[in-house]
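Here it is: the structure, laid out below.
Note that one protein chain is taken out, while the other chains of the complex remain in position.
Lettered A and B in written order, each chain numbered from 1.
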Amino acid sequence: MNEEIIISGRDIPHIDPHLNIWHWPIPSYLFLGGLAAGILFFASLYTILGKEKELPTAVKWASFVAPFALMLGLFFLFIDLKHQWYFWRLYLTLRIESPMSWGAWVLLAITPLSMIWAAGYLSELIPSWDWKLGILKRFEQWIQGHRKLLAWAMILLSVILGIYTGILLSAFNARPLWNTALLGPLFLVSGLSTGAATILWMSRNEAERKLFTRIDILLISIELFFIVHLFMGFLAGPAVQLESAALFLGGEFTLPFWGLVVLMGLALPALLELLELKGWKIPAALPAMLILLGGLAFRIIMVEAGEMTRYLY
Amino acid sequence: MATRRDFIKISALGIGSATLGAGAFNLLKGANLRAVPATTGAFARYPTYCEVCFWKCAGWSYVDEKGKLLKLEGHPDDPHCNGRLCPRGTGGVGMYYDEDRLTTPLIRVEENGEQSFRKASWDEALGLVADKMREIAGQYGPESIALFNHGSSGHYFTHLLKAFGSGNIVAPSYAQCRGPREAGWIATFGTSVGSPEPTDIRDTRCLVLIGSHIGENMHNNQVQEMSDAIDNGADIITVDPRYSTAASKSRYWLPIKPATDLALLLAWMHVIVYEELYDKDYVERYTYGFDQLKQHLRRMTPEWAYGITTIKPQDIRETARLMASAAPATIVHPGRHVTWYGDDTQRSRAIAILNALLGSWGRRGGFYFPESVKVPEFPSPEYPAPKWSWQDTLDGRYPLANLGVTNTVIEASIPGNDRDARVKGWLVTGTNLPLSIPEKAKLEEAMQALSLLVVTDTMPMEITGYADVVLPECTYLERYDELRTSPHREPYLALRMPAVQPTGDSKPAWWITKKLGEKLGLGDYFPFEEYTEVLDWQLKQVGSSLEEMQKIGVKQFPRKTPLYLKDGEPFAFRTGTGKIELYATSLEKYGFDPLPNYTAHPEPPENYYRLNYGRAPMHTFSRTANNPNLTDIMEENKLWVNPKVAKIWGLKNDQEVWLKNQDGIVTTFPIKVRITERIRWDSVYMVHGFGHSRKELTRSFGKGASDSEMITRPMTDPIMGGTGMRGNFVTFLFEKPEKAVES
Partner (left out) sequence: MRYAMAIDTKKCVGCSDCVVACQIENNVPTGYCRDWVTETVYGSYPQLELELRSERCNHCDNAPCVRCCPTGASHIVEGGVVLVEASKCIGCGACIESCPYDARFSHPDGYVDKCTFCIHRVRKGLEPACVAACPTKCMYFGDLDDPSSDISKMLKNRKYKVLAPEAGTKPQVYYLI
């Protein structure tokens, strides 16, 4: 038997017995960021492809969710900071090696962009809308005239945002659970899938719903594929990764992960969507909600569990 | 949240600069250290010597310009610490800053059957004590007041009590600690080992530790020198049933079956004598009774010892040869806390004899002859001769007790018995008897029967809960004290002076005893206003002065006698025969074995485990358990349990259990389990000093369990009265039984 103990010092709040520095706001922030990235990605993609008419929800309606999601996300990030009133320090420097840094910058750029984007559709979607000020009206006209340009900027930023929410965790070598190249793509795909689910939920357009159901099923399949590979990688990895995997294979995260995330959040909605394609009557809200909850649970679990894994020495 | 900020904040500033003598600089909260400019400011440092244990390391206390205590550092010139305090000494600031301290005299009052303490002035408290003392003396004689003491304050109370006419003065450092060793050493070498032990570890080639767990036992320069010895490639042999820290640093760890050390020691001697590995010249020149010893050891072979100790014969032979090959630079360490199994004087004798055979006493790398500065006592009248003293409480037992035995004085305080209750009042200072003395029931019985119990302490420890009057002493950082004259390789003096003013209404013991003395009409015995007068007078007698010592803190004096025996030098030992008595004539005289013998001791009954205990390096007994700096490092003790035992009982790490001993006594508080291979399957182990039961001790109340509570069956040493404390057995309880023991 090897016995390893800390005989003095430690027992530091949030560090011992295991790291617990990030609480629910960080995974929520990652979730909201991923969701917004997904929505904005599809909005700009289909704008660039010239499908505004066919896909009104994806391009117009859903994009109203993004600024709120982003602002709420930023707020969550803020409340998880321990030295909050030094927040502005983030924006005195750009540190390329720090995902936290460029993520903060991307958010700073994409949030107003998403607002502008949505603002451009206000009077089209709400006929009674009146900008009152002439200057705002002229700005609206400018937006409407430059949608393609904005879409190009937004697709770029939304991809960066999506990748950022993915690699924020996987950039931390120190936590064996996060220390895998698959985590970034997995979070990116999951973000896109939550975005697609939101669109699906909001859409009243039959063709649009069919398209996003298909997209969603594809994304979920990719996710499931990644998850299987993630664990295969862990199981073939060094002791610390085996230990990480054990948290999910019999350990304390087994039920929440396989039950809540994989079954309820991925497999079940995918099944419902397949059935829907087969002509079953399934309320769109159901699979969408499951996907959203699953996406949130996934991030909370990955953050919690990741903080529990560490190098052994 | 509690922070150390208040008093440490500036320490980060003061210290670096203090040591450089450059002054303090400002460290703003949250500022980048890099940006901190060194500015000048006033700081001061004052000499002191540490009172967190009895090693008395000299050091400096640093104080900022506002008079706040910052931190403590060892005195580089002091051989007790060589500039480095141990963790307890470093954390000594916590003794001063502990907010639970006693700050005002307290008098026990009773209202509606409820007892409590009320605050009192010194004048009232001391007046009450003096009246009571006089009353008792009038009825039973001054001898019926006894003093229990430990540490610096004992000096003044001893003076007071002797002036009052009593010689009933005892300390737990004898019958609960090193008494058997001193008795054994006196019977062999004619002199006690003393403190600090004159072990020449720095230059040794082979260090043998029997139980003595240096490294956990943090007696400072011993630890330092053991580290030096490791660097020098010395071999360490550790005999300990537990895998101690020292054992882990040893070339040989002999995991002995508890309570069987005497067999091992005899077998070692057997090998050394029969393989003729002993120092022939030394033995012939200086010792008495070699032939009897040789005859005595005849059958005590390693094979014989194997059956008893479970140590393989080959290991016994190899280690014996190793010791002999390094001799005389071999130390078979006499240990310090040696009251284990009741035959401890005999075990200590065996260790002494072994050292004599190796010729290590008085030899480089073995034991040096320590020397101290002889400082004359401040002139004061002769003490009256007491009619009787602690010797009379022995009632013919323990003939070789050379210092007061706590337990016989406790017994003499209990009415009934077959003995007459002769002791009526106790002064207690610097000792927390309920956690230091075994057989708590007896102790409580005695305390209940007393007419007067006066406790002087710095903290509201258990003992104060029994007092009629509590006198708050200020901590060592707030007072002058007698000069430290402890013997060492070179004679040294060290000064303790206050770095800060006493907290609240606490006072130094010299002041307390002087005022009490005056109230008792003994003012002549305290012919000074301030203790500085005494110190200055004493220092001038030895060619220094208070002023000089205030500046330098520690002063070395030239040796007057040789450090080691010279080759072939004739030497008169202060024994009956003038020789090192391998065969102890003094023991023979009183009918004890003149040569040590192994006797078997009781083994744990089924489902019970031997209670083993010891020290943690970051705590001293019960006195540091509430220290804010040290509780932050270790806040409770844990029960070490072997994994096999844990499996049988289904114990988990950090699970709380209560302990029940062979007499059905249950610990007041539960203790958390630590499952570890470092302890045998027949024993459990815990650090002594925890399980405090006074709520006034806010940090330590109810943290961990008290080993003392479980020690209800001491194995008394018939030679000197030591209370062997390792013969108690405990089992686990998962719930506290309903009829809880009084806390």
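Methods note: a contact is a pair of C-beta atoms (placed from the backbone, for glycine too) under 8 Å apart; a residue touches a chain by one contact, two chains touch by 3 or more.
Quick caveat: nothing in here was measured; it's all calculated off a predicted structure.
Chemist: If I consider the whole complex, including the chain that's not displayed, which of B:Met618, B:Leu639 or B:Val687 touches that chain?
Modeler: Among B:Met618, B:Leu639 or B:Val687, only B:Met618 touches the chain that is not shown.
Chemist: For the chain that got dropped from the picture, name the residues of subunit A it touches.
Modeler: Spelled out for subunit A, the touching residues are 1-16, 19, 21-22, 77, 80-84, 86-87, 89-90, 92-93, 95, 97-101, 104, 171-175, 238, 307, 310-313.
Chemist: Using the touch rule from the top, list residues of subunit B that touch the missing partner.
Modeler: Here the touching residues of subunit B are 1-5, 8-9, 11-12, 15-17, 19-20, 22, 27, 29-34, 36, 38, 71, 73, 84-87, 90-91, 93, 215-216, 218, 220, 223-224, 226-228, 230-231, 243, 245, 248-249, 253, 255, 617-618, 628-630, 632-634, 642-643, 676-681.
The rule we apply is simple: only the chains that are shown with their structure count from here on.
Chemist: Rounded to the nearest whole Å, what is the centre-to-centre distance of subunit A and subunit B, using the mean of the C-alpha atoms as each centre?
Modeler: For subunit A versus subunit B, the centre distance works out to 64 Å.
Chemist: Tell me, which parts of subunit B touch subunit A in their complex?
Modeler: Where subunit B meets subunit A, its residues are 618, 633-634, 643, 674-677.
Chemist: Could you pull out which subunit A residues touch subunit B in their complex?
Modeler: 1, 3, 5, 7-9
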